[in-house]
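All protein chains but one are shown at their positions in the complex.
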Amino acid sequence: MALRPLGMQPAAEPPKWWWWLFVVAATAVLFALPSYIDIAVQLDMSVIFVLALLALSMSFLWGYVGILSFGQTAFFGLGGYTYAIAAMNFGETTGPLIGAMILPALFAGVIGYFMIYGRVSGIYLSVITLVVTLILEKGVRATSGEQFVIGSVRVGGQNGIPGVPPLQLPWDPSTSLFIDGVFYLSAGALVLVYVGLRLLLLTRFGRVLVGIRENERRTELLGYDARRYKLAAFVLAGGVAGLSGALYGIWGSFVGPEMFGLGQAAQVIIWVIVGGKATLIGPIVGTGLIQYLTTWLGTQGVGQVSLVLGGVLVIFVLVFQQGLLPSIGLLLAQITGRSKRSES
Amino acid sequence: MRFSRRQFMMSATGALVYASSAGLLKRAGIAAEEPIRVGNILDQTGVLNIYSLKQIQAVAMAVDEINAAGGLLGRPLELFFYDSQSNNQFNAQYTTQALVRDKVQVIHGGITSSSREVMRPIVDRFRGLLFYNSLYEGGVCDRRHVSTGMVPAQQLEALIPYVMNELGGKRGYILAADYNYGHITAKWMQKIIRDNGGEDLAVEFFPLDVTNFAPVLSRIQEAKPDVVWSALVGGAHMAFYRQFEQTIGKKNMLLASSTYGVGREQTQLSPEEGDGIYIATSFVDSLPTENAKSFVERFQAYVGNDEYVGEYGEYGYRGVTLWAEAVRKAGAADPDSVIAALGGTQVEGAGGLYTIDGQTNHTTMDIHIVRGNKEQSFDVLKSFPQQPPKDTQLVCNLYENPNDTTQYEVQID
Partner (left out) sequence: MEQVAIYAYQIGFSFSIFILISLGLAIIFGMMGVINLAQGEFLMLGAYSCTMAAQAGLPLWMAFIVAAIVVGLFGIIVERLIIRFLYGRVVDTLLATWGLSLFIVGAVTSVFGPQTESVASTLGNFAIGNFTVSQYSLVMMVIAVALLVFCYALFRYTRFGLLARGTMQNAAMARGLGVGTDRIYMATFGLGSALTGLAGAVLVPITGAAPTMGIFFIAKAFITVIAGGPMPLLGTISASGLFGTIDGIVAYASSSVVG
């Protein structure tokens, strides 16, 4: 079943001057912010940055390569567990953080190889990635017994691993990051990954990816091995999701099997759709909005949070078909009369 | 359909609308003082709310009662409720928010062990105080953490000898939920069965989403035990009690549990399915004491229905009253003063006398052996007064190591 063509296709145009201005301004604001907000807000914002990385890894694959990986949470969870287990075994954290990107990337390489070179595509690829993450969840949940130990760390099954160590400064292992440090770390990682992916799309590699999304057959006829490019993108997204998982472990000092679960997997899609997958900034906004909404609702005594959230989602799909940011963009364009699209 | 409009409003809007209303504070004449802030972090939404909803209401009721009686130290209590939505991420966020932004003096909450282990380091870091009002596997040794629920040895050292000696359940078949609590509880079951000269035929663990128990029921019939011990947990595992009755039947084999009833399980089974299950508990609605009757009446009047309250609901009330007593003893509400006063704090509560054991910050309580009856409630058979949290006492001594924050696993040989 073909996806209906989107009204607004993400293009890989070179960024304008105002984009650079935006990035610089956003970075400056993020760095100044911890002096003005209390640490509870810093904590709330940090987790949004961390989860936005996960959303980015999915929207990059989906919006620019045309691969809908429902199971990015597999790499997210794997990254979290890799960091937790390695850091607790070695007592050092820089290596484990890097490992938490490499291991999920390798895993993405393996399953990506079988899927992409096996010419599995479309909805079946989505569903296979979902099944992979659900199997991992089931597997991790079954490790409650004390025989499941990696090095000196109990895998912990259902309960996950509490007490995941905070990140130490690579040059000074005696200093661990506190909440404001985690804020800088997650904000910095998000900005770097965002800018990195944005610029990557300008390179030859990025253009080929977009070409594959537009027409895989034609790109191959032009002499590009589409499968290799797709696999590379899949691996890269796996690494980013792994980083997100490791940061999540650092953020909350815990990892658990729910990181692999259906609930988490569906949430990622929701963030991406709400923000709109046509841009890289959209998913970041989507993550922020939904996370803020659920956190805020939980303190308002509204009764069943899921009732409100579920209603919002249904209305969203029916009203904002492109995602929030593109919809607002369209609206603005119509208001200012600069819309090039015919109002059909 | 068996619900009233009031009940709908209660569950739809949450207990909060009833709690700590400004009018109530004014009537009590304590509104002028700076309130003492109390945090409550529980799952109103999501899969865990089956254990939380009564407790949320019970905490609100305890706070309202204290305010109606003039508050604590002449100050009113102000309740901050956070719905952690069955997601540990929110437990982390709300714990920080409660301590840093809302500046609560105590947090009541956390249902699962994993949520507690997420909250505890944050409470330690910001020098707060956490009352964990839940049944759990034991072993937490932390002066900023108080456990008011039962731990395995406390419960099982009363239950198992009773079932073995009075009912003849010598040969046991153990079924437990496949996570930390189940594994530790199963080990205690094995140890206590053997110590009493019985035999444990098998131990099996079940993931929390298992609903098909037909295979294990066939294996049980093969092994022919006298008694099946259940430490099964959660909504899916309820299926076991149904299928046990359909297949084997409690008239043919004894069934005893460490977890049944605490989450009001008997109200969800038919009278036949719940009739005859043996459990050890620190509170059931049908306890024949004045305190229990009064608590159940006040609670049902407070929430506006006559549903069974159950142990998890009572835990919330127990936690707040124990904390309030410690505040009175300390003469101050800040966490460090209250912590210093915790040891030996006593409250004559709905389930009997509760005493905080200063060595472990766990609670010594009366344990009652009860049997499910046809009225979807329990008949009390025997009470064991003042059972200490023995397992945790083996590994934890906060008098000697006040800075300990470990959760120990008791090594059982």
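The first chain written gets the first letter, and so on, giving A and B; residue counts start at 1 in each chain.
We take it that contacts are C-beta pairs under 8 Å (C-beta built on N, C-alpha and C of every residue); 3 or more make two chains touch, one makes a residue touch a chain.
What you see is a predicted model, and the numbers here were worked out from it, not measured in a lab.
Participant: Among A:Val127, A:Leu177 or A:Ile328, which one touches the chain that has been omitted from the display?
Facilitator: The single option touching the absent chain is A:Val127.
Participant: Using the definition of touch stated at the top, determine which of A:Val41, A:Leu289, A:Val308 or A:Ile328 touches the missing chain.
Facilitator: Per the contact definition at the top, the residue touching the missing chain is A:Val308.
Participant: Out of B:Phe205, B:Tyr260, B:Phe283 or B:Tyr315, which residue would touch the omitted chain in the full complex?
Facilitator: In the full complex, the listed residue that touches the missing chain is B:Phe205.
Participant: Considering the entire assembly, which residues of chain A contact the chain that has been omitted?
Facilitator: Contact residues on chain A toward the absent chain are 1-4, 68, 123-124, 127, 130-131, 134, 262, 266, 269-270, 273, 303-314, 316-318, 321.
Participant: State which residues belonging to chain B touch the missing partner chain.
Facilitator: That gives, for chain B, the contact residues 1-3, 7-8, 11-12, 45-47, 49-50, 53, 190, 200-205, 209, 211-212, 214-216, 218-219, 221-222, 235-236, 238-239, 242-243, 245-249, 264, 267-270, 272-273, 307.
Basically, only the chains that are shown with their structure count from here on.
Participant: In the complex formed with chain A, which residues of chain B make contact?
Facilitator: The touching residues are 11-14, 16-17, 44-46, 80-85, 87-90, 92-94, 96-97, 100-101, 112-114, 117-118, 121, 178-180, 182-183, 205, 207-208, 409.
Participant: Okay, in this complex, where on chain A does chain B touch?
Facilitator: Listed in rising order, the residues are 38-41, 43-44, 47, 138, 141-142, 144-146, 156-160, 162-163, 179, 251-254, 256, 258, 263, 294-295, 297-299, 301-306.
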